[in-house]
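The structure that follows is given in the form of structure tokens.
A single protein chain has been removed from this complex, and every other one stays in its place.
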Amino acid sequence: MSESGNRKLAIICSKGTLDMAYPGLVLANAALMEGIDVMMFFTFWGLDIVNKKTMNHLKATPVGNPAMHMPNIVGVLPGMTDMATSMMRKEIEKLDFPPIDEFLEMIHDAGGELYSCRMAMDMMKLEKEDLSENVDEVIGAMEFMEKSEGAQIIFI
Amino acid sequence: MSESGNRKLAIICSKGTLDMAYPGLVLANAALMEGIDVMMFFTFWGLDIVNKKTMNHLKATPVGNPAMHMPNIVGVLPGMTDMATSMMRKEIEKLDFPPIDEFLEMIHDAGGELYSCRMAMDMMKLEKEDLSENVDEVIGAMEFMEKSEGAQIIFI
Partner (left out) sequence: MSESGNRKLAIICSKGTLDMAYPGLVLANAALMEGIDVMMFFTFWGLDIVNKKTMNHLKATPVGNPAMHMPNIVGVLPGMTDMATSMMRKEIEKLDFPPIDEFLEMIHDAGGELYSCRMAMDMMKLEKEDLSENVDEVIGAMEFMEKSEGAQIIFI
């Protein structure tokens, strides 16, 4: 519960692949449409989702992902990650999901709070200016714990 | 809490590898045995766990998984994924865990609710008929948010 007594969802995004970025964004969006308070916390590889340089170039990868039904030896050939990525990108477009930057803006405009992790930014030498302007604030793990009190927490 | 005031667990399964399928099934089963209400939501690669064609052929993969203690160059040789898979399958059998299809039936029969994600099914061009008959319903992300109110949510 939030201070207002509202249901609350906190989503930690720690992965920067196309197939792990969309689940967080889709759940955040669905929760907002249900009137639930939403906060997202981008950390480790998940920073790629809000990094202006990488956000619209996330990749899906067929290597080490047996669900893609390709032998690993094929997955490492140059070009296969690009192929998996463009296939997934097309499917996402067909479903009318916006590209990452627009999706972040949509979530932010609907009241979702977006935070990035100070420690991970230090590790990757990123500054606030490197991130989407939809990111509200850079916070530490302790502040995340404070803000997520009473929330359902999802770690992706 | 569920409407009946019961403790409630919602498990989102987003990965289709053998080593990420069993944790969800084992936790669901343990929770049901403790009298906890359980719902599972299969999305993205997690659909492979309930897809009739793939459910009993999930693979463990040694590539990109340093915990398997094999150099990556070995992991991509044809046959290594099969070896890792058959090793894990044997260990799972020794522990008396059932194969995936029987495990789903066990969970369903014990009152666990199984849902698959409409969006992911559209992406992968799957129909309800392609899935295990133990899947109760195909739902969207908003319906998932509604059904998981008051639950402890786990994203795998």
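In this document, chain identifiers A and B correspond to the written order of the chains, with residue numbering beginning at 1 in each.
Everything below uses one rule, namely that contacts are C-beta pairs under 8 Å (C-beta built on N, C-alpha and C of every residue); 3 or more make two chains touch, one makes a residue touch a chain.
None of the values given here were measured: they were computed from a predicted structure.
Peer 1: Since one chain has been left out of the picture, which residues of subunit A touch it in the full complex?
Peer 2: Listed in rising order, the touching residues are 12, 14-17, 43-45, 48, 54, 58-61, 63-65, 75-78, 80-81, 85, 119, 122-123, 140-142, 144-146, 148-149, 151-153, 155.
Peer 1: Can you name the residues of subunit B that touch the chain not displayed here?
Peer 2: Subunit B touches the chain not shown through residues 7, 9, 19-20, 23, 26-27, 29-31, 33-34, 36, 63-67, 71-73, 75-76, 88, 91-92, 94-95, 152-156.
Methods note: only the chains that are shown with their structure count from here on.
Peer 1: Between subunit A and subunit B, what is the gap in Å from one C-alpha centre to the other?
Peer 2: About 22 Å, centre to centre.
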